[in-house]
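Here it is, the structure, as structure tokens.
Only one protein chain is missing from this complex, and each of the others stays in its spot.
Chain IDs A, B and C follow the sequence of writing; residue 1 opens each chain.
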Amino acid sequence: MIAVLLLHGVVAGVAAASGRRLGRFVFLLTAIAPAATFVWALSRAREILAGNPVWVSWPWVESLGLEISLLVDPFSLMFVLLVSGIGVLIMLYATWYFGDTPGLGGFSAILVLFAGSMLGLVTADNLLLLFVFWELTAITSYLLIGFEDKRAEARSAALKALLVTGFGGLVMLTGIIILGAEAGSYSMSEILSSPPSSTVTGVALVLVLVGAFTKSAQVPFHFWLPGAMAAPTPVSAYLHSATMVKAGIYLIARFSPAFAPLFAYWQPLVIGVGLATMLVGGYQALRQHDAKLILAYGTVSQLGLMTAVVGAGLPKLAFAGAALILAHALYKATLFMVIGVVDHQAHSRDIRLLSGLGRAMPLTFWVAVLAMASYVGLPPLFGFIAKEAALEGMRLAPIGVDSVAFFAVVLGSVLTTAYGARFLWGVFGTKPPSPAHLGGQIERPHPMLLAPAVLLVLLTVSFGLVPRWIDSLIGAAGASLAMPDTSFHLALWHGFVPSLAWSAIAVGFGLVLFWQRESVERLQSVTDAIPGSERAYALGLTALDRGARWMTGRLQVGSLPTYSGVILATVAVVGGAMLVRAWPQDMTVGFADSPLQIAVALFIVVAAIATAVQKRRIAAVLLLGAVGYGVAVLFVMYGAPDLALTQVLFETLALVLFILVVRHLPDRFREPRQPFGRTSRLVVSIGLGTFVGVFALVASNARTVESIGFEMAARALPEAGGRNVVNVILTDFRALDTMGEITVLVVAAIGIAALVGQGRRDHG
Amino acid sequence: MMRRSLIFDVSIDTVFRMSLVFSIFMFFAGHNAPGGGFIGGLVAGAALVLRYLAGGSDGSQQVGARFAHVMLGTGLMIAVATGFGGWVWGTEFLENTGVGAELPLLGTVKATTSLLFDAGVYLVVVGLVMEALGSLGHEVER
Amino acid sequence: MTFVLITTVALLYGVGAYLIMARNLLHIVIGLGLIAHGANLLLLLAGGAPGSPPLVGAEAARIADPLPQAMALTAIVITFGITAFLLAMAYRSWILHGDDVVEDDIDDRRIARQAPSKDDS
Partner (left out) sequence: MNALVVLPVALPLGAAGLSYALNRYPRFQRVLGVATLTTVLGLAIALLVNVQANGVLVKAIGNWTGPIGITLAADLFSVIILVVSMVVLLAVLVYAIGSPRTSSEARFFYPTYLILTAGIALSLLTADLFNLFVAFEIMLSASYVLITLGGSRDQIRHGTTYVIINLLASMLFITAIGITYAAAGTVNMADLAVKLGDISPAIRDALGALFLLVFGIKAAIFPLFFWLPDSYPTAPAPVTAIFAGLLTKVGVYAIIRTQTLLFPSDGPSTLILVLAGLTMVVGVLGAIAQNDIKRILSFHIISQIGYMIMGLGLFTIAALAGAIFYIVHHILVKTALFLVGGLVEHTMGTSRLRRLGGMVHRAPFIAALFLIPALSLAGIPPLSGFLAKLTLVQAGLEINQFLIVGVSLAVSLLTLFSMIKVWSGVFWGTPDPAAPPGEDVGTGRLVFPRLMVLPTAALVLLTLVFVVAAEPLYRISEHAAITLLDPTLYIEAVLGR
């Protein structure tokens, strides 16, 4: 299995490298990966269905609980077959869908990476690994959706999908980590076989569910999905049928049987969200004019249904859910391919513009009719079987809100029928002649463009007529979710059960809605004003942008004095606050060592203050020098002749350099107004000065041991052979410091040469 | 250029030479009395400044600036090499090792590695002063 | 450490800080110089009481702590080097601007004005 996943990566690399040479036929190359997967899955199917799941484990970052452990049980197998099978068909389809579009190499590479990520997602046993693939599908789908990057709407749709699912992913990650900590393992099979039931687990699961909801486009996160149809149609077909959006369903289906019985909120929450999504999606699908959008909202609606069905966590519904997932993948992929064909031939998907296509492309039309019939749930198609199972399961399920849930599903079916009919009529029907309609010169599609859809629709029909063919897979998939020892069989005919009647009623009402479509549309326009989550998203983005600009504008003022001021103030305030706690009980400090000290200190202080108020540059510089010499005198008085000598020499040298530069500058300071005004400056500088002084006092008062300097003095002559301790320290004990300082001098010289040398050349 | 008297030129030159000698004295004094590479180098630097102030930009410091990078680089290399030198003699990096030597004129000088190290310091300080004077002291033609 | 000296240190820091928050590069450099003087003095004070110069065998009296002296010496040298470089920067700034006033960052101001950027660069 790992080899199969790696193959996707390799194929992607080859495709990216050879994309330019192969043109659109690069998709035939990338199809190798899903094809190999499909063959592999089939070869292992018998074994897996017999109850021996494929299990591989590879170490990765065990310390973080992250390992590459893959488990292919029947439920995963079903997904693997779907992802790879439909993957192959999508790539074949893409080969004839794209013309000489540039950039197909990269695109196909990402497509195959996407397929690989999805495979990883449905086979990962380690929850963190599952999250890895989860986010990979988000990123790859982002790149796929935004393929037509010159269109702003494609870019923003891609961003929307990424942000919404990315948000959900991060919430889910938190949930997974908490769940892993509670269960003591990140292995999904271990967690599910002995699920923890603590309150914290309950919270963690809600977080995980949020992730699943965003990925599977559940209310209120559903709005990203319709936008995602900005992707090229092959991508939409893949994304909406077998992959990506099914990820959330997959996870909910896995978790529900274990956790629904443990947490009372589970069923109401999941089923409630699912049904709400179903209704919202169906309602929105009914009013779209872009045929692809009808399908997209239809996907939302169907995802809602699936969420509700698998979210109950009941055995019967688990089977029904498996069947629904398979059926939906088959017909939804078909219908997207069909709309792609229509778009490819007629260059439009607007049902107000298309007319007479049924006659122009009869084969396409019939493929669409069959797929849609399966979608709506008409016998004898596979969709019918799946839907009957779901309805029957819902009707009988002891889920507390049973009747409400059941009728919601029926209502959803009504909507499904209505928008399904609207789709067929809209795309293929012949409408009253109008100048806006596209002309009748529409060519029939290339047979290879239609072939994948035909193949899929044949499967839909044959699974419907002979459910036995798929029975073992669905049965085992459902069993691996719910309980291993139950068995369940699909059948086309269950006898006259009540759900059959309700199905019929739903179809009938749906057709009525379709018939009255114009009044329905008028009614629907009323709801336009209701703000939805999409508006909230848009507002959120704007607010984020504005807020970021506002805050950054306030903080990042671009003014160096302000930055210095903020830093100094922070030091004074934070340090001062800490210092207040450190104030000692008793503190002794002498006033001065000698009268001369007072005099020199006074001199320094006066010179320093004079520096600050001096308006003439040269005077300020000289005063700075005076301070330096004053300090040197203090050094001498303190017993530091070397220091004083160095200070005097460097001060003199610095003074010369200062004067060399200042002679070019204007005589007087020009001090422009600035936001960080005189008062703030005064307050901050007084604060800083006080802080430093007080801290130094307090700290020296706390000294308990003699400093190591005296030990150095004691060892200078006997061990280092020098009488001048300071110099011994500089050249021996701490020679590394000295080496460092001459390095700084070298750098300074380099800098001066670079800066001023440059200036010379500019003006020379 | 301002006209200068010969006596002024000669005396400045003398002071300059004497300062250089004094700087070398300070350099060697360092181990036992105030002095050392920094102070020695600075005295030499001060001498350079003096000559600069007296002579204006008569080109000598331009010449100096042209070779400043060699002094700086070499000084740094000497300092680092001293560290490695200790290694060659089987001691630690930057460990002080003495090599007794009789130097003419200066008498008996115990040429320790730290003295060599100080020589590197001396070179760097002088190099910096030369570079700074040569660059910043240059009159901008505009 | 005496009251007079620590007050001197505090004042050097205060005046230095005040100048650092100015607009003129020269003011800022002078401010940094004042703080550097304060810091060197502080280092020396951190060693404890004054004493005779730390020359072995010169006098019997208590010597001053030599380590802070060495550290201060290092700091002086480093400060000198960097001051020299700063002066070169001020010089360069003068060549380019004809002044040494530190202007505000253009990009930051643009974002602060909340206006969508009309022209870049």
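Here is the rule we use: a contact is a pair of C-beta atoms (placed from the backbone, for glycine too) under 8 Å apart; a residue touches a chain by one contact, two chains touch by 3 or more.
The structure presented is a predicted model; accordingly, all values stated were derived computationally and were not measured.
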| item | value |
| --- | --- |
| Missing chain: touched chains present in the view | A, B, C |
| Hidden partner chain, touching residue among A:L49, A:I178, A:L357 or A:V662 | A:I178 |
| Among C:V15, C:I30, C:V56 or C:M71, residue touching the chain not depicted | C:M71 |
| Residue touching the undisplayed chain, where the options are A:V39, A:L64 or A:M448 | A:L64 |
| Where the unshown chain meets subunit A, residue by residue | 16, 59-66, 102-103, 105-106, 128, 131-132, 135-136, 139, 142, 146, 149-150, 152, 155, 159, 162-163, 166-167, 170-171, 173-174, 177-178, 181, 544-545, 547-549, 551-553, 555-558, 560, 562-564, 566-568, 570-571, 574-575, 578-579, 581-582, 584, 692, 695-696, 698-700, 702-709, 711-712, 715, 732-737, 739-741, 743-744, 746-748, 750-751, 753-755, 757-759, 761 |
| For subunit C, the residues touching the chain missing from this view | 1, 13, 16, 20, 25, 28, 32, 35-36, 39, 42-43, 45-47, 67-68, 71, 74-75, 78, 81-82, 85-86, 89, 92-93, 96-97, 102-103, 105, 107-108, 111, 117, 119-121 |
| Hidden partner chain, residues of subunit B it touches | 69-70, 72-81, 83-84, 86-87, 91-96 |
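The definition used in the following text is that only the chains that are shown with their structure count from here on.
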| item | value |
| --- | --- |
| Inter-chain centre distance, subunit B versus subunit C - centres from mean C-alpha coordinates, in Å | 26 |
| Between subunit C and subunit A, distance of the C-alpha-averaged centres to the nearest whole Å | 47 |
| Separation of mean Cα positions, subunit B and subunit A [Å, integer] | 62 |
| Shared interface positions of subunit C, touching two or more other chains | 53, 55, 73, 77, 81, 84, 87-88, 91, 95 |
| Shared interface positions of subunit B, touching two or more other chains | 32-34, 38, 128, 132, 135-136, 140 |
| Subunit A residues touching subunit B - in the complex, by the definition given at the top | 641-642, 645-646, 649-650, 652-653, 656-657, 660-661, 664, 720-724, 727-728, 730-732, 735-736, 738-739, 742-743, 745-746, 748-750, 752-753, 756-757, 759-760, 763-764 |
| Subunit C-facing residues of subunit B, complex | 32-34, 38, 128, 132, 135-136, 140 |
| Residue ranges of subunit C in contact with subunit A within the complex | 1-24, 26-28, 30, 33-34, 37-38, 40-42, 44-58, 63-74, 76-78, 80-85, 87-92, 94-95, 99-102, 104-109, 111-114 |
